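All protein chains of the complex are present and in place, except for one that has been dropped.
Let's look at chain A:
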Amino acid sequence: MPRLLASALQLRRDPRILKLPPYLSLLCIIVGVAWLFLLPLDQYSRRTYISENALLPGQVHTYFSGSDQNVFRAYKHEVNELVNKSNAEINDKLEPIVKDIGLKTARQNFTYRAAGHTYSGENLYAILQAPRGDATEAIVLVAAWENVKHEVNKNGIPLALTLLRYFKRWSLWSKDIILLITPDSIAGPQAWVDAYHDAHNPSHVASLPLKSGLLQGAIAIDYAQERRFESVHIVYDGVNGQLPNLDLINSIVNIAGGQMGIGVALQEMWRHNNGYSDRLRTMLRGMLKQGLGLASGAHSSFIPYHVDAVTLRPFGEGWQDEMAMGRVIEGSFRSLNNLLEHLHQSFFFYLLMQRERFVSIGTYLPSAMLVAANFTIMAIALWVKSGQPAEDASPNTKSETPSSTAAPPTTAERDLFLPLGVVALIQSLSIIPLYLFNHAPEGFLTPLFFTFAILNTLLPPALSQLLTTLPRSPTSEHQYNLIKSFSLLLLGMFLSTLATLNFSLALITGLLASPLTFLQPYKTPGARIAATVLLKTISPTAVLLAAATYWGTDVASVLKEGAVAWHICGTYSPVVVWCVWWPAWVATGVVVLGGRGNNRRAKAKTT
């Protein structure tokens, strides 16, 4: 063992070791990406299964049909009258209807302000008290007046009312059922669920006058389609990429697909042939949605409170009617009603690639961790490199070595103050874009963005110029290495932390930032120009612009979406962009451009 250690120590001195890390980093990235593309294969993904035995999905006969269809038509007639009416008028009309069913009702006002707009409205909700329960647990049926695309939920609202009327007749409920009708799909549910858990800001969101027990699950109906439908689309992404328990999705797939014979789609994959490319596309779409962290439906706000929730949206041309949709929801509610404890058995971290295939966290996490590890490897390598005496032994760096020379000769003393200061400065600067883009009114966003983009291009040269003109000793190559080492260390650290919270966001940010590992001060002018151009194209602002163009929107609406999500739902994706990715990019820019100033100065000294 001692001999082994000694030879390991010998190896440490080998200069070839220092050549290795960039290749190791590259290998990490390549393996990380390749890993992702292996996941849809049968060998790496698994079939879904129901973990929680109490759910018993599809084991009960559903009775929602027949005369309830007449009730539905009547409610639909009432609801059609209310299209284009104001929120208050709608609630004034709906509240007596709900009261007639025999439920307790209450209303809640909310007002949010974001990006210069006001998002306000009034939620209406009603509680069906469980005949066999003690009001300690509840299930929520959400029907937003408008879905995320601002289509009126013309069938969803009457269906929810009909279902509640139908549920009221049954004596088998052991959990309270809450009907929640919100004016929109994002702010309304968020205000309601915040207030339900007493986590709201009383100046914006009113408290709830009426409450039930612990929420065990929520299902949102988004049924704006007028025609008969073919399949059901399950939307399951929560705010900040949190997901509901996989058992809930599996149960609904089981009930809709297995019992009712209705198709099920995920991630807007209307046709899915269960082949490799369709699985991969489903997975990537899921990851992108998770990475953006926006609310994708009325259910999204529930998930951060550990309430498992999904939105069900019928689509396609088929022969299924509203009653079939109602039976799916009835079956799901019967399953949730069976629960003895909170859904906890199955997975919370998963990627679905088909309605019956998934990968769990143990299988996919390594890819994000490998991408994050590439930064850490490079940071360690740069640290080691910065501790070695300068090869060209320029006189101005020599002064940094200790005077007593008592240290082991291979490690030079490092001057940490300047690099730490630079990294801390850049990191603290990141507050500025975060604050600006989250608080500017919508009209200002476009000019603000382009001004910021120009300043952003000028910032690294300006900072590196500042460093070369420092009154004290000029910045040495070692210090540039240290700046990069610290910024990469921070980046790797933040990304690996983020990977445990929001895997997709960490992976996407990591991949976008991965070129930063390999950019360094180049000696030849051609390489330097190429590096500068590459640096500009991978800047957060350029990527944001490119992404907005690709999806056919403008930057302002992307930024507005981010600001609205930040203020209403607490989406932290802007923090990741501006406080994790952007500082790393600026630090790399300083290093790439700073090497030039240093060389010039060294050249000036020698001539």
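Here is the rule we go by: a contact is a pair of C-beta atoms (placed from the backbone, for glycine too) under 8 Å apart; a residue touches a chain by one contact, two chains touch by 3 or more; residues count from 1.
We take it that contacts and distances are computed from a predicted model.
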Chain left out of the displayed complex - its UniProt protein name, from "GPI transamidase subunit PIG-U", "DNA-directed RNA polymerase II subunit RPB3-A", "SAGA-associated factor 11" or "UBC core domain-containing protein": "GPI transamidase subunit PIG-U"
Sole residue of A:R285, A:H306 or A:K536 that reaches the chain not shown, by the stated touch rule: A:H306
Selected from A:N274, A:Q465, A:T497 or A:T537 as touching the chain missing from the view: A:T497
Contact partner of the left-out chain, one of A:Q190, A:Q242 or A:Q267: A:Q242
Omitted-chain contact residue, chosen from A:M283, A:V328 or A:L489: A:L489
Interface with the unshown chain - residue positions in chain A: 2, 5-6, 9, 242, 304, 306, 342, 344, 348-349, 376, 379-380, 383, 402-409, 411, 413, 489-490, 493-494, 496-498, 500-501
